[in-house]
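Removed from the display is one protein chain of the complex; every other protein chain stays in position.
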Amino acid sequence: MRAVTRREFLRASGAGLASAALLGVVGCGGQQGGTGGGPIRIGALYPVSGVLALLGEESFRGADIARRQRNNNGGIAGSEIEYVRADVPEPNVARSEAERLVSQERLQLLIGTYSSTLALTASEVAARRGVNYFELGAISDEFTDRGYDTVYRTNPPAREFAASQVRFIEEWLASQLGKKPSEFRLAIAHEDSDYGTSVAQDIRNEADPVGLNIVSVEPYDAEASDLTPVVLRVKKSNPDTVIAVSYAQDAILLSRQAQQQDLGAPIFGTGGGHSLQTFIDTVGEAGDGVFNVDFTQYEVNKQFTPGLQEFVDSYKQAYDSDPKSGHSLANFFGANIVFDILEEAKGSLESDRVGKAVNAYTVKQGTTATGWGVDFDENGQNTSAQPFVMQWRDGNLVTVYPEEAAVMEPKLVGSSG
Amino acid sequence: MKHRSSLLLALAALLVLAVVPVFVRGIFIQGIFISIFFYTGLTAAWNIPVFGGKLSLGQAGFFGLGAYTAAILYVDYGIVPWIGAFAAILVALLGALVLTPSLILLRGPFFTLASLAFAEVLRLVAIYWRGLTGGSTGISIPFEPGWQNLTFETNVPFYYISLMLAATSVGISYTIYRRAFGYHLRAAASDEEAAQALGINTSRSHVVAFLWSAGITGMLGAFYAFYLYTLEPNTFFSLALFSLQPALNGIIGGMGTVWGPVLGSAVMTPLAEFLRIYLGDVQEGLNFLIYGLVLILVVQTIPGGIVSVLSRLSRRLGFRSEEASAKRGNDK
Partner (left out) sequence: MIELIAQVIVAGILLGGVFALIASGLNIIFGVVRIINFAHGELVMLGMYATFFLHSIWGIDPYLSILAVAPALFLVGVIVQRLVIQPILDASAISKIFATVGLSLVLMNFALILFGGDFRSVRTSYSDSTIGIGPINVNIPRLIAFVVALVLFAGLYSLLRYTFIGKAFQAVAEDRSTAQLMGIRVERLYLLAFGLGAALAGVAGALLMPFATVYPTVGISYTLIAFVVVVLGGLGNMTGTLLGGLIIGLTDSFSATFLSPSLSTATYFVLFVVVLLVRPSGLFGKGKGTEEVGLR
């Protein structure tokens, strides 16, 4: 495979300006997406209603900023990029919408979706019909383990989250707590949906070879009103650290009740609720020092993430607020990769050509807005994307590991994390 | 006779529907038809105990039981889904037996709530019992096309399969309605004690009706598992999708009637899709908001459902006035 340096954005040179992108085009006989005249039409499936609305919308925003930016820079092979949006709050809707986009709108490339369950269903539709599908944010390992030809993923999967956490414990946290990895006692508290369950399983897989001892695993319902039983059970197992895999409300509740019940061990979040500003705003001091592993967030060594600041500025301009989470950035990164690949394929959306372009396309770490590199394996998974470890310090989520991406050194704060 | 003419009408409709895929090639539109057929089957099944006045919201439980049974048998044991479907029916029936004491002992909304709890417990157990169900990660049915595997490259086979399933469900419901059994149920709905005084074993009637309903639902679940090919508890045991929605279709169409479920599903299923497509990206949540408003308005203006509207129309247009096959007995 020959390495290709990341292309600079093309400078527009008086190409005709197309009108602003259309939203949700429905209807009879969509145009062909593809080469030679006419815009490049990409299906964008994101849940913007229902329980996943918040981060589904956030994810879409990142992808959309990438689109607008790329269009301002000449599009792909001179053609403008257009998204055909679909709201996919549930798996059966994901299937139905994917079918609609593929058959009615005749799209040949789909992106999405933030949620693993949605991703699985939508990508099956694409795979079975030989249509390209790029997942930009869902983390379930199974997604690429299926090994479908036209299905790809730009973001790191759950097992990379677990790997980063275990690595951090092994290389820093264990010694800080005065323990050798083989003496280290690790508890896992995870919400019981696909997200929490698969990460918990991965942590187990990653921890075993290193010798970390998993002393308790507590699945719980993310919507529970009271997590005292979880805290009590974890506390009973006397852990050195508790890895939590939580959504927003349970991350908050867990930290609060851990403090109320004197849990005594630092909490290590795994993205989800632990990455949200709401978490630290609500939990206050009890959240100071909590570690976290997630997609690239915004307090990161900007030398390692060129383009991040511009992304944040674009986001602020378009949406009048700061990005709500790292999902938008991850989707921004992913969409750009898709555009680069299509550029490599000279604007063709045909799965063979896209597949070839995917194989030919690599990027070094530290040269993109997320700091991730690109190198797709035979299952279509980008293996060069790694979630960084962060820590909440004085109300900010700062990157602390690995060194290249860090803005601050990690530090043990208090005892209950 | 009214009944023969409605049968002829149904047959004609079936013939028309059978030809549709020749003209409609798009997988998305075919998918909508398939959804309509599945929901018609589900709603008709839900409606059977309703003849007897028993309103269950536990259907999602039977649906999920059937789906997971067929899926697990196929993925873990290589058992062909056509046989798996029978196992699915059996498992659903077993589940129904668990609920029968509630059915007999509890009145009105108390039974409704118990049935709801039943479906929820199954969902939560499916999440917890990872070893059996794959938990929240779920089960994926691998793509090995073939009629024996119930897996296909196009939606056309499922179009016909789901049409047949719907016809079966409606057919069973129609047959029950017309037989003595159906009269027993309706008598029980009107006045349980009077029916008992006449010598009808109402408890047994309710149970049998309920078993039919559960069995059909389980079968539908088994097929749907292979249609959707990814199973997870929050979808397949979804209260909203498989307990509330069929009941909703039934009410809108005309509760306790035979054709109500058909009309209700035919109207509400595409409505939900189109609201989502046209409004989904204007503002999130708008489509559901409107769907909710439509629901409230319909319930307020046509409590007897579409069937009652059609009855009134046909009477006004001078056709023979039939006795309301609409369930007046069920109205408070």
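Odds and ends about this structure:
Residue numbering begins at 1 within each chain, and the chains themselves are lettered A and B in the order written.
Operating definition for what follows: a contact is a pair of C-beta atoms (placed from the backbone, for glycine too) under 8 Å apart; a residue touches a chain by one contact, two chains touch by 3 or more.
Fair warning: this is a prediction, and the values are worked out from it, not measured in the lab.
Among A:252, A:329, A:363 or A:406, only A:252 touches the chain left out of the display.
Taking the complete complex into account, B:127 is the one of B:45, B:127, B:141 or B:277 that touches the chain left out. The missing chain, though absent from the display, is touched by one residue of A:72, A:175 or A:228; that residue is A:228.
Annotation for chain B: contacts to the undisplayed chain at residues 53, 55, 101-102, 105-110, 112-114, 116-118, 120-121, 124-125, 127-128, 189, 191, 244, 247-248, 251, 255, 283-286, 288-289, 291-296, 299-300, 303, 330-332.
By the touch rule set out above, chain A reaches the unshown chain at residues 49-51, 53-54, 57, 192, 218-221, 223-230, 232-233, 236, 248-249, 252-253, 256-257, 259-262, 273, 276, 278, 281-284, 286, 324.
Keep this in mind: only the chains that are shown with their structure count from here on.
Each chain gets a centre from the mean of its Cα atoms; for chain A and chain B, those two points are 38 Å apart. Contact residues of chain A toward chain B in the complex are 23-24, 26, 48-49, 53, 57, 85-87, 90-93, 95-96, 99-100, 102-104, 117, 120-121, 124, 127-128, 140, 142, 146, 192-198, 219, 221.
Those residues of chain B lying in contact with chain A across their complex are 26-29, 31-32, 35, 124, 127-128, 130, 135-138, 140, 143, 153, 155, 228-230, 232, 234-235, 238, 241, 273, 276-278, 280-282, 284-285, 287-288.
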